[in-house]
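After this line comes chain A, so read on.
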Amino acid sequence: MEDLRFEHSVRTRAGGTRQSAIVGVVASGNLEVLVERVLPDAECAIEIRTAAVGFGEVWTAVIGDFVDRYSPGGLRFSINDGGARPDTVSLRLAQAVRSITENGQ
Partner candidate 1 sequence: MTLDDILASLFPKGHEIRNDKGVLLGSATLRRGDKMLVLGVADRTALGVDEAIRLSGHVLESIGLASGPILVLVDSDSQRMSKRDELLGLNEFLAHLAKVLIHADINGRPTIGLLYGHSAAGALLATGLATRVLVGLPGAHPAVMDLPSMAKVTKLSMEALEEKAKSTPVFAPGLSNLVQMGAVHTTWSNDSSLADQLEALLADMPAARDQRDALGKARGGRLKAADIAERVRDLALQAR
Partner candidate 2 sequence: MTSWQNNRARRDARIAAGAVLARGKVVEAGNATRLLEAVIRPGDRICLEGDNQKQADLLSRALLAVDLSRVNDLHMVQSGVVLPEHLDLFDRGIAKRLDYAYSGPQSARIARMLFGGKIELGAVHTYLELFARYFIDLTPHVALIAAVSADHDGNLYTGPNTEDTPTVVEATAFKDGIVIAQVNEIVEHVPRVDIPADRVHFVVKSDKPFFVEPLFTRDPAAITEGQILTAMLAIKGIYAPYGVQRLNHGIGFSTAAIELLLPTFGERLGLKGKIATHFALNPHPALIPAIESGWVRQIHSFGSEVGMDDYIRARSDVYFTGSDGSLRSNRAFCQTAGLYACDMFIGSTLQIDLQGNSSTVTTSRIAGFGGAPNMGADARGRRHPSEPWLKAGAESDPDGSPLMRRGRKLVVQIGETFGDKNVPLFVEKLDAIELAEKLELELAPIMIYGDDVTHIVTEEGVANLLLCRTAQEREQAIRGVAGYTDVGRRRDHGMVAHLRERGVIRRPEDIGINPLDADRSLLAARSIKDLVRWSGGLYTPPSKFRNW
């Protein structure tokens, strides 16, 4: 297992009022993303535990593009990764943002 952590400053706060959401499942080639609204509006953090060791560069690129695109201010993402492909990671992150920005509890 490998632990990675990314922190980004972002332009805008993520919309919606939900406090947390979870998408995905930990399985081979899959991952779960837990997203929580716990940070100041201009910050975003992503913590990763991954079964695939040595892909820090790819994660950096995936996370960079994701933060650029969604500006998920105020959100902390916690990822348990079963060795998912980068495109699956991008998709789950996008799904997590969609879930927490939906109206709901």
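With respect to how the candidates were assembled, all candidates are chains of the complex that A comes from, given by their letters.
Brief remarks on what is shown
Methods note: a residue touches a chain if its C-beta (ideal position, glycine included) is under 8 Å from a C-beta of that chain, and two chains touch if they have at least 3 such contacts; residues count from 1.
A quick note: this is a predicted structure, and the numbers were derived from the prediction, not measured.
By the touch criterion defined above, chain A in this complex contacts candidate 2 out of 1 or 2. On chain A, the positions that touch candidate 2 within their shared complex are 52, 57-58, 61-62, 83, 85-88, 91, 94-95, 98.
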